[in-house]
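Take a look at this one; I'll ask things after.
With one protein chain held back, the other chains of the complex are shown just where they sit.
Take a look at chain A:
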Amino acid sequence: MQLEDFYGRLVKVAGQENVAYLPATAKKISAIEITGKYIICHRCNQKTNKQLAFLPNGNYYCPQCIQFGRLTSQDLLYTIAEPNRFPLQTAPLTWSGKLSALQQGCAVDLQLQTSRKKDFLLWAVTGAGKTEILFPTIAAALKRRERICIATPRIDVCNELYPRLSAAFKQTSMVLLHGSSSMDYRYSQIVICTTHQLLKFKNAFDLLIIDEADAFPFKGNRLLQTAVTNARKKISSLLLLTATPTSEMLRKVKQHQLKLGYLPLRFHGHLLPVPQIILLPSWKKQLQRQKLAQNIIRPLQKWLQAGWPVLVFAPQISLLELLKTSLKQFTTNQHLTTVFAADPHRIEKVQQMREESCQLLITTTILERGVTFPKLNVLVIGADEPVFTEEALVQIAGRAGRSSQRPVGEVIFACSMLNRNLSRAIRQIKFLNHEGAKLNNNALSKVPTSDTK
């Protein structure tokens, strides 16, 4: 183990291990604290009933963060206060692209608030170019030799972010950490990771960015919320990015705990595609007989002939194969496949779709966010099923029309009936378009913010 591994982190050291090489400034914490009926874990800060944490040899362990290696009452955690030992950079940004006037407005605001160590919510529609908006803020932080983390609940999003940020900040040390990442931990100025990985850090980051902050499993997860609090420095800035903010976030904005940046227009200036609703009361029965209604076959055929890539979303994994066989009946196109969360070929299949060697991908909500395929059209089957929440539907519709080559896309929500999630999602999209249109009419105006102080 190197000293650097302890900077801003919590490192487990077994009771008998020799730690003579650690400096006197290293802080020692016992991993598990035993109090009355409970144990408290000092890595994940969760309380567990002793009944669920005891071991027959007399020790206790924390079952809540065991995926990062078991901590028992015999273990010690060591940390060394983050020293920000990073090289001085004068021009860290190696990206040659240009922000639109609207993006620029948002970016300036963001940079100002983070330099003041304020917490910030960036509410930007799907396809607004959130990542690029971050670049000036990250560059400014790098110049201050700050340590930066971009965490997201979704592995796919991590994997998309890493190459983009590596290209934009070529001289900056960077590491990608998640459960299925092949990269080992090393001390670096930028960390890109899943929100779970934050548990391993302690007072490390001056700027902590949570992308897709409303996504599962981050949303409403106590363990991960504490992980965020512990991983950032006492004086630091937290930046939440989302296209579909939760009511909790908006409440914090109202209470002035969070600054808000609001970007209701896509980077190419076109409005969001408004989904078309198709009512198919008996789609489930038809699908069991491997049949699909004409009014969804027709647009699908049109899309495939035009050469546009298509994402088809189904509410359950068990329907994927049925959909595939049903779709194969009326298309000569061989380039269609299915993908789901535990699919061992998930990454390859998404890559094929990006390279357009696959034209139609049938999937579950795992691809609802983070992934971008140009020129895409989208069909949701069973859009009234409960897995398709209001946020999920807005995100899914937001997959379409993201490239400037084809800034308009078509989205179909097929459902057995209209429900609350569907009508709210449509209402949200129309509202954002209304706001976006106002901006379009006055494209040079500054982005409105809620900064009332």
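One rule holds for everything that comes next: a residue touches a chain if its C-beta (ideal position, glycine included) is under 8 Å from a C-beta of that chain, and two chains touch if they have at least 3 such contacts; residues count from 1.
The rule is short, and it goes like this: contacts and distances are computed from a predicted model.
Asker: Given the choices "Pyruvate ferredoxin oxidoreductase", "protein-glutamate methylesterase", "ABC-type quaternary amine transporter" or "Phosphoribosyltransferase", state the protein name listed in UniProt for the chain not shown.
Answerer: "Phosphoribosyltransferase"
Asker: Of the residues A:70, A:164, A:219 or A:406, which one touches the chain left out of the display?
Answerer: Touching the chain that is not displayed is residue A:70.
Asker: Where the complex has a chain not shown, which of A:2, A:18, A:57 or A:332 is the residue touching it?
Answerer: A:57
Asker: Can you name the residues of chain A that touch the chain not displayed here?
Answerer: Missing-chain contacts on chain A: residues 52, 54-57, 59, 61, 63, 66, 69-70, 72.
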